[in-house]
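Below is one structure. I have some questions about it.
Removed: one protein chain of the complex. Kept in place: all other protein chains.
Up next is chain A:
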Amino acid sequence: MDKKSVAGSGAIWEKLITRRTFLKGTAVAGAAAAVEGLLNFDFLWHLTPAARAGSNNNDNKYQVFLNVCPRNCYDTCSILSYVQDGVLKKVTGNPEQTFTRGHLCAKGYTYTRRVYSPDRIKYPMRQTGGRGSGKWQRINWDEAMDVIARKILELKKRYGSTLPICLDKYSGNFEIMHYGIEGMMSSIGYTTRALGTPCWPAGIDAQTFDMGTLYSSDPEAMVNARYLILWGVNPAWTSIHSMHFVYEARKRGAKLVVIDPVISQTASKADLYVQINPSTDGALALGMARYILDHNLYDRDYLQNHVIGWEQFAAYLRDRVTTGWASYKTGVPQEVIETLAREYATAKPALIWIGYGMQRHTNGGQNVRAIDALAAITGNIGKTGGGANYGQLETWGFNYHAMGFKAPAGSKGVSKPDGTVSDRFIDINNFGHDVLAAKDPPVKMLWIACRNPLSQDPEAGVVEKAFRSMELVVTVDQFMNRSAQLSDIVLPATTQFEDWGVNASYWHYWVGINQQAIKPLFEAKSDVQIAMALSRRLNQLAPGSCTYPVDGDMQDWLGKEFNAKTYQMLGIQDWRELLKGPRKARLPAASWSDGKFRTPSGKYELYSQEAQKFGHNPLPVYLDEEKAPEKYPYRLLTPHWKLGLHSQFQNLDWMMSTNPEPWLEIHPDLAAAKGIRDGDMVKVFNDLGWLIIKARVTATVPPGIMAAYEAWYRDVDYNVNYTVKATPADMGTKATGNPGIAFHDNFIDITRA
């Protein structure tokens, strides 16, 4: 492979600039196309729009493949990919899948722009001018693997273990074989791992204390609900396919209630929208529980047969909770709390969908426990159309074969009291700090995969410092995002269309094979292929230094992810049967319908000794919410929105053309007080950092609360986490190893910029 400099006047940056100019419409199209050659979308078409209309509308001439959207999203859509002459021409939803019902979302429909984006990282590259210099040199895979392998071996020799090598991988691609990168790390010895999840751990722990695990009902069964509370969740943006089932429930007579601090897109569709002070959801739930207790609206039979701790919980409610207190905390009028409680407790079945944003607070776990308790005391758990639904992992029972490799004999790691040796775990939610703080040995090398910590982590400045203190940073990605820009080596990752895989959802019950539809673009590889290539080089340089296989067919790898239990759940004998179409797991429509909870007592635990062991009150109690300090009197919420998923999608040209810049939602009263008009640039800041952003004056946010949406905009220095401190949520440690982050306890001040 030729070494080709791409620094300065070279290919990639120049093309980025050319493309950008083109997008602005100032360059002559022909010239842009000539420069870009293969790197624009013309090769998808070579046809005028009129001719396209004819050709793309004839579905018979395509080869159709089964794919699955692998993003960190409730919906995990089944995709049909239309391929002609080896080119992915378009995508549609797969109508066989009854949850996504043949539809994708706005993000899903942009996939051709992602696959063929001129911005994709195409080859392994090495940054020669220092991290962030933008001076990239194209290298080949052998060279990349050589540099990385030598660094691994050198660090191992210097420190006597592979602990200086740290992996930070999370949710950029949830396809199962992407765990191959964890497997590769295990294969070289004991390493340092970013442990935990930024997303939902406080709520997971809450449900684990209450029910033994998170196991929500089939969302398709939402249609059976007679009363539906969407609590801190905005499916109209984050799970659009759920809205069909929400609407269907309503058509059949259900009342739709949305509880949220913000008049979200979903709230705009509610029969009743209840605005709540952020982080006080537990107070509302407990106030409702007190009303239900006082008015004998609880389900005696259910409590007697399936629940422990009702006496203690009732005593707590009588002693500490009133609807008046709940009203004071939440800002919700007392009579509304009472109406909600009465309606919820008397409509059977009544369903609550608990969102993830709601638990990103210092009391998030307790708030989820309090909401769960409502479902338990009214006997709504285990009923189809009922439940306290948060997410499920029942359909994820794969072998995780790709990650199941042992350290080479004699590897040194962290010795545990029981005599075993393990990896060293650091907190994914305080990653920068923990990397810098690691001693004996320090962390010297980072491997970043399926993750963009510089865009998604709190305290981005600290993360950047950690990156800069490394001897080697390797990032595997599809785009030159902020983390990739601060790396020494970037490796091009395949999209789901370019490789085999299998996907489950943490919401619906469908499992689907992801077929390879097209050849990998340029020199992209999957994580398992990268792991094999690195193992090959490591073993050449130091035989026995890596236990990862060095070769293998990707379909064979895939087959090894299945076991008798997954086959049984999906009603198949062999994974290849999934090539006919995705399958829905054979689970009851209502979770916990057998009443066998996975708690120590086997019952629903309102009183949880397990919670107590982890330092929490055994009961669902109210923990006071964080209040804004005097210096930073406003709260900035940074939820997810519809055209991006974390730092993915918004950078694509179609997204940039429809939504070119970020904005901040600010209430007219606050805007007026601050002299801010719609469209003004404003500066949002606190001690940690600041961001400059355009104001959108709207009453969809309450006066003291602003909202800005996380995204990685192409060529825009924007990161909603600049002001976010790595404050832990109350829960998460039991189920995920580390507590969550209180992303939404983010206090700021604002001025005109």
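FYI, a contact is a pair of C-beta atoms (placed from the backbone, for glycine too) under 8 Å apart; a residue touches a chain by one contact, two chains touch by 3 or more; residues count from 1.
In this text, contacts and distances are computed from a predicted model.
As stated in its UniProt record, the chain not included in the shown complex is "Oxidoreductase", which appears among "ABC transporter permease subunit", "Peptide/nickel transport system ATP-binding protein", "Phenylacetate-CoA oxygenase subunit PaaC" or "Oxidoreductase".
Among A:C73, A:M185 or A:A270, only A:A270 touches the chain that is left out of the view. The omitted chain makes contact with just one of the residues A:H244, A:R360 or A:R424: A:H244.
Within chain A, the residues in touch with the undisplayed chain are 23, 25, 29, 33, 41, 44-45, 48-54, 56-58, 89-93, 100-112, 236-237, 240-241, 243-244, 247, 256, 263-275, 277, 331-333, 336, 642-643, 653-654, 656-658, 669, 698-700, 702-703.
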